[in-house]
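One protein chain omitted, others in place.
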Amino acid sequence: MAPSLHIKPGNNFWSGHFHAMASPCEVLIDTNDQALAERLACIAQNEAARIEKKFSRYRDDNIIYRINHSAGRPLEVDAETAALLDYAEHCYRISNGMFDITSGVLRRVWQFDGGDNVPQPAQVAAVQELLGWHRVDWQRPLLTLPEGFEIDLGGICKEYAVDRSAMLLAAQTDVSFLINYGGDLYASKPRRSSQGWIIGVERPGQSTRHADINQPSAAAGNFELCRGGVATSGDARRFLLKDGIRYSHILNPLTGWPVRNAPRSVTVVANTCTEAGILSTLAMLQGTEAEAFLAGQNVQHWVLRD
Amino acid sequence: MQLNNKSKPVRHSLTLATATLLGSVSAPGYGAASNDWEIDSSVLYYAEDGRVSAIEPVVRARKTIGDDEFLTFRLVVDSLTGSSANGAIATTAAQTFTKPSGDATYTTAANTTPLDPSFHDTRVAVNGEWEKPLQDNLKGIFGANLSKEYDYTSLGASATLAWDFNSRNTTFTTGLSLNLDTVKPVGGIPDGLTAMPTTTTFTKASVGDSDNKTVVDVLLGITQVIGRKTLMQFNYTYGQDDGYLTDPYKILSVVTDAGTATLAATPYLYEQRPDSRVRNAFYWKTVHQFEQDVVNFSYRYYWDDWGITSHTFDARYRYELGGGHYLMPHARYYLQDKADFYHYKLVDGDIPRYASADYRLGDLSTTTLGLKYGVELSENSEFSVRAEIMKQQSRGSGATFPDVDAMILQANYSFLF
Partner (left out) sequence: MTKLALSALCCCLLLAGCNLQGVRPWERNVLAQKKMQLDPYPNDSYLDDHIYYSKESSSGGAGVGGGGCGCN
């Protein structure tokens, strides 16, 4: 009944592979106990599926759908959704409005397909009327979105799913594991060998990051993750090119236009995957100041530019 | 944006906020336990002019028991009183009939359509349904039902499967149901086309206390999303009835000659219908929304091997008044061609193998016009009332049965909790 979960043996570890949140997902467990690995991978898959189903904006049967079709009326949300909204609000404040979960509507005028379909200022201004967290009435547990507004938790969901899956696994076992949902990672502790998990950091043009135990850190861009979360923002394929100007897909909700001189990608290592994800997103929004911003945050990071 | 001045506090507050987020929800599968019950309660009052009337309360409860999984339970109590046409024709003289028990008689005045006043019946029916996803894009609905009245018991089960395709824009439905009914009429099952005694001295010929009937129904359907605001459904249903399909309380008048209304020596015979019936129906329904208003239209073409064919047109228009109020006019038009063995009356000496004078098998049309008013009392509750008038008329030339006029009144209260 559940979508397929493949369990594979690795070099002194087991891994479980499945597909969720439009990404290839894997859970690497530092054990020789196949049954344990299967059980843990299954728990992670179920949690990823649960979160995807609950927060996906492509479904018509979940809380996100009900929120986005509440037509200006107050809606009572459950505790988990409330916690995510509180978190999104916090990020909105600390970023002075640059991180805004209501900004997804900009998607209607900006389609970053590598073409030259840059919208007219009037179109952008029109869509600007339909976003802005400051216009949202959030008084836990009641959320009131003005009509025409939409929220999109896609910017936090995958990292949140990584951390939630990690919490569930940590409650079940003491073995070291690495969760990798499409490039968003979390490692629970060092492995039996006392080493961390070896991660290959993405470069634009390469395929999604993989944790490859056989590639020692001598290779450029590999590093050892003993404990914590890793997240990356940016994707080189999503842009528009018109009149020689490259418009990155990082949109500034305050202007409706792309951030100028955004890096190609930003990777951050932090205590949790969610935190790493927010930091990498905030760094991207800094444009030219990305490196300076991250330097002041005391986190391991990589910024790649053209 | 200048975050540089607050860089360190950003990470610090972010770490704390993230810890709060991750620490706040303990168990997976947590969800607001909101509104998993849906209750629809209604009371119907049905009254024919001078004939049968009924009061029918219904309660339907639906509970969400899992992801896309529901249990529905319905209880109906149907309380019927009044008189019903017994199939005999009006004559220039008064007529006397025996009641189904055979212990009493009733008389009808001259030039009046005979009605049997014996119909006091209370029926109770319960119905349960389990809707469950079986696989991705496949769901099953399994139901069971039981209906009991003093002379009739019906027990049945059904299963329907629905497959979604094409991003859930197309759904194939297939269904099967089986019902086993037992008829135990007052006074026993009359031997078809034998005489109905007109006095209590004689008893009717009976072939037993009770008999059975088996009903099988099959459904094949497609539901298709046509656009953002339009949905259509096409169904084909096939049904087969076997067993005792006759109405044990209905008779036919026997006249001496085709042109007269003079009753023969044996004036009344119990009716006799075939013991099998194969039914087909093709059904099309469309739902479409305009700005806020919704129109609901359906057409059904029915035909069976008793020779009956019918067309049913049904339209409802939900007119939003704003503020959660709506008005919904309703029109239904039904056209039926008679059964092969339907006879208004029989002629002495020319008694066919099957015959019934039950006007409901004849050439008739039913016209219904109604209006419903509904209001959303709160986010979770709604109240509505509807009133309809229904007129059944015989079609066709020659001696026909009189019109039947009825009124339908219904009040509903629905709520979620």
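Before moving on, here are some points about what is shown:
Every chain is named by a letter (A and B) in the order it is written, and numbering of its residues begins at 1.
Note that in this section a contact is a pair of C-beta atoms (placed from the backbone, for glycine too) under 8 Å apart; a residue touches a chain by one contact, two chains touch by 3 or more.
Everything numeric in this text was worked out from a predicted model, so none of it was measured.
Checked against the full complex, the candidates B:19, B:77, B:231 or B:264 give a single residue touching the omitted chain, namely B:231. Looking at B:21, B:183 or B:263, the residue that reaches the missing chain in the full complex is B:183. When the missing chain is restored to the complex, the residue among B:198, B:256, B:312 or B:393 that touches it is B:312. Taking the complete complex into account, residues 40-42, 44, 46, 56, 58, 60, 74, 76, 78, 121, 123, 125, 127, 129, 143, 145-147, 149, 151-152, 154, 156-158, 160, 166-170, 175-177, 179, 181, 183, 213, 215, 217-219, 223-237, 239, 247, 279-285, 287, 289, 294, 296, 298, 300-303, 306, 308, 310, 312, 318, 334, 336, 339, 360-361, 364, 366, 372, 384, 386, 390, 392, 404, 406, 408, 410, 412 of subunit B touch the chain not shown. Interface residues of subunit A facing the missing partner chain: 57-60, 65, 69.
Just so we're on the same page, only the chains that are shown with their structure count from here on.
With centres taken as mean Cα positions, subunit B sits 53 Å from subunit A. Subunit B contributes residues 1, 3-4, 6-11, 13-15, 17-22, 24-25, 28-32, 34, 68, 135-136, 379 to its touches with subunit A in the complex.
Residue ranges of subunit A in contact with subunit B, taken from their complex: 1, 3, 46-47, 50, 54, 61, 73, 76-80, 83-84, 86-87, 90-91, 94-98, 160, 163-164, 167-168, 270-272, 274-275, 278-279, 282, 285-286, 289, 292-293, 296-299.
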